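A single structure is presented below for examination.
Just one protein chain is left out here, and the rest sit where they should.
Moving on, here comes chain A:
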Amino acid sequence: MGKKTLGEKLFDGFNYVFLTLFAFSAVYPFINILSISFSTPAAANAYGLKFIPKEFTLEAYRAVFDNKVIWTGYYNTIIRTGVGTALNVLFTVLCAYPLSKRYLPNRNLYTSLIVFTMFFSGGLIPTYLLIKSLGLLDNRLVLILPGLIAAFSMIIVRNYFMSLPEEIEESAKIDGANDVRILFSIVLPVSLPIIATIALWYAVAHWNAWFDALLYISDPNKTVLQTVLYKIIIQGSPQFQQFETFDPSVQSVTPDIIKAATVMVATVPILCVYPFIQKYFVKGVMIGSLKG
């Protein structure tokens, strides 16, 4: 390659500056809220970049962790994410595998019907009435069953299965393996990358879900973390209002700082695992896009 022209150098310079600013804007809000969650009310109320907490204090976290609702939410979210993801993956695979077989009668009809649901659904009220008449209101299963198979993930897994060479399965069949055996001992082990990808998709979706719990769950013992967050952050629910009755001059935390700490409590688990799992996500998007 020859020497760079002036225009190219200018562009490169601009590009680096721009992308640095962009990356900064992607993380700054998190740093900001983290810093506020460790600050005293006076420091949090001051203008500033808020990179490092001034007047460091753990009061907000003490208040948050003293609250039983947060722990209930955490517990339910963890159960939901664990059980839900396992069932999601199992049923997605069980649905995708037969649909990947060319000799399945009416295969394209089934697939089209499933794809149709990606674009068309009954809507909020019919779904709500359905859940109600199934007797799933206030049942933990309601957080898992309606979204048991995501059409999009199913299609991606199906396409992946279809890309596997058929000869391996044929030879296994000759050796006397039945379909279940083939799926679990031969197909799944070679499909681990895609399985890991959809498992992560499902897990993040479960972790972040709040609307279904808001809609279908009224028992406070069954609520999930994001719904607790919704009630604290958006509705400003009275969970933490007791702090406002304090004399403001000696007040150690305000609702705003409590909110900041609550946000961090819900976000930190994702921030911790994120650097390790993001490459699987990326891989999944690519598999989906290239074969889709």
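Brief remarks on what is shown
Here, a contact is a pair of C-beta atoms (placed from the backbone, for glycine too) under 8 Å apart; a residue touches a chain by one contact, two chains touch by 3 or more; residues count from 1.
Rule of thumb we're sticking to: contacts and distances are computed from a predicted model.
According to UniProt, the chain absent from the figure is "ABC transporter permease", selected among "Thiolase", "ABC transporter permease", "Cation:proton antiporter subunit C" or "Molybdopterin synthase catalytic subunit". Considering the whole complex, the residue from A:45, A:171 or A:185 that touches the absent chain is A:45. Touch with the hidden chain on the side of chain A covers residues 1, 5, 7-8, 11-12, 15-16, 18-20, 22-23, 25-30, 32-33, 36, 44-50, 119-130, 204, 208-211, 215, 226, 229-230, 233-234, 256, 259-260, 262-263, 266-267, 270-271, 274-275, 278, 281-282, 285-286, 289-290.
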